[in-house]
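Encoded as structure tokens, here's the structure I'll be asking about.
Every protein chain except one is present and positioned as in the full complex.
And now, chain A:
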Amino acid sequence: MEFFERFAIPHPSPLIYASMVGIGLTVIAIVIGLTYFKKWGYLWREWLTTVDHKRIGLMYIISAILMLFRGGVDGIMMRLQTAVPDNTFLDAQHYNEVFTTHGIVMIIFMAMAFIIGMMNFVVPLQIGARDVAFPRLNAISFWLYFAGAMLFNISFVIGGSPDAGWTNYFPLAGTDFSQSVGVNYYMWALQISGLGTLMTGINFIVTILKMRAPGMTLMKMPMFTWSALITNVIIVFAFPVLTIALLMGTFDRQFGTHFFASTNGGMDMLWANLFWVWGHPEVYILILPAFGVYSEVIATFSSRNLYGYKSMVGSMVLISFMSFLVWVHHFFTMGHGPLVNGIFSVTTMAIAVPTGIKIFNWLLTMWKGKIRFTVPMLYSIGFIPLFTIGGVTGVMLAIASADYQYHNTMFLVAHFHNVIIPGVVFAMLAGLTYWWPKMFGFMLNERIGKWGFWFLSIGFCLAFFPMYITGLDGQARRMFTYSAETGFGPLNMVSFIGAALMAIAFILIVYNVYYSFRYAPRNVGQDPWDARSLEWATHNPVPEYNFAVTPEVNSSQAFWDSKKNNHQLFKEKRSKIHMPNNSGVPVIMAGFFFVFGFSFVFSIWIGVIIAALGIFACMAYRTFENDHGRYISLKEIEETEKKYGGAK
């Protein structure tokens, strides 16, 4: 029995026990369902072992939406707790756990998964490739992400959640102040999924540099692909810092080193420093693909070429470098002299310039365009003013001396939600709606989609604008409650109402999927939006091999050219197509990683050793495996093409 005591939750509550039961029942229901409908084989063959970039992309996106739900519940709980003064819905410890997991789930497991999923689905199509450069590695990336996400999500029912904030500052996160295994979960969940992200970075850089369709020079790539390239470059340079910081943190917590201790030669500020050396580039990793989506959507629905392609690319390249020059703005108040703060204040304000350039690019793209107010376009148009507010408050925060007033208040919370929600979440919803027909062959309902947009936007404004005010009035972030005398009560209630509207928006969006799945017409054709870039030159939903014939390209909007300017996309004759084989190794290996992480969290060394052996066995297997892929025969291609209506 003693062995099991370590899995107990240090600070339980009826809510957590209820979740435990809920999780147990859901797992049982899934297992029974799969068995009853005999879907295990289907699941294994078509999804768990797939190396197809489109399916991996979908799995990322589905996971991201699940994580959006989980993080959203955390968010609602926090707003409910603070809706009225002196509330007792959550106590201080639970509130700590909830804001910590909310932050990590949303950034690492929701936003990152969403953008990587979108890149997975779209980038190979946009460059006319059949898959990514290393399809097997891509599957490993996904399953490592998934293992990390699951590890993180079981923390609150087994052993206790991390509670030191998503920034996890030491010494608070050290064993002196965080005794439960919570922070170990943080370390290992991020470590495992971070490895996956790093592999994605390498995979996509190679894919984009080496696998573009003939004629597609770098300066003829669609803008989303450009944003993906830059994002992955940032990933490759930023994530190793996180990897090492997490490893040092693990050593501090589990092996008694003192990297981040305030004594014995350690330096607690080093964690904050390393965290933000990764963390600031991370926010640009999140926002650049969003910019890419907006560029595609705005060009399509303004029926115009993207204004200022070169300045767009240039500003992104500049951002990729500058995003590594500003990290200290996250801890202006932690004891540096005016020289340091001055330098980083200036670099931070400077990075707002290339960001601002893009706003003008989009506005000028719409200028005199024939605008169609579809759901993706609504999100894009809503994004522009809202994101600008977020950017402007960012520049306010960048003024180091003023930041002493704003730092660690709700003003800061309002700022980053103001950039992340209209930036990343709106973009992903826009992209999802826009590419939905490519994924599934039918459209999402526009009317329900518009309701969703309005609920989300109005909810967002109500939820976060009041925080600017209470923040300036001195409401600190991460406080589980406040007294009535502070006067924060009414605005926090508004904020809660906003959060509730956003929850309704989420329900509407999910309901839209169900509704459209049942009622939407299926024969939407190849080009339902009258779009411009290459991914629309193949069928909906996309066949396994993407393009029956590799397209040839001579501009960044090859498909538009083929529609309007008589550009001939497909010149070659059809022939058999070489594709990679599926493999079960990635998911099995990620399973071992999960066991490895879980055992490590609880210092169960025997489990760690066995899982490590399993991981190495998977690698060894891959090394000696002889896999030359397979061919899709010409006959099969002809049949598939005929099914789609045979054009071209």
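Remarks
Keep in mind that, in the parts below, contacts are C-beta pairs under 8 Å (C-beta built on N, C-alpha and C of every residue); 3 or more make two chains touch, one makes a residue touch a chain; residues count from 1.
Note that in this section contacts and distances are computed from a predicted model.
Of the candidates "Phosphate transport system permease protein", "Quinol oxidase subunit 4", "Iron-sulfur binding hydrogenase" or "Sugar ABC transporter", the chain left out of this view carries the UniProt protein name "Quinol oxidase subunit 4". Residue in contact with the omitted chain (choice from A:Ser19, A:Thr49, A:Thr167 or A:Asn273): A:Asn273. Checked against the full complex, the one of A:His336, A:Lys450, A:Lys563 or A:Arg622 touching the unshown chain is A:His336. From the options A:Val328, A:Val375, A:Val587 or A:Ile637, the residue with contact to the chain not on display is A:Val328. Seen across the whole complex, the unshown chain contacts chain A at 209, 233, 237, 241, 267, 269-270, 273, 277, 321, 324-325, 327-328, 335-337, 339-340, 343-344.
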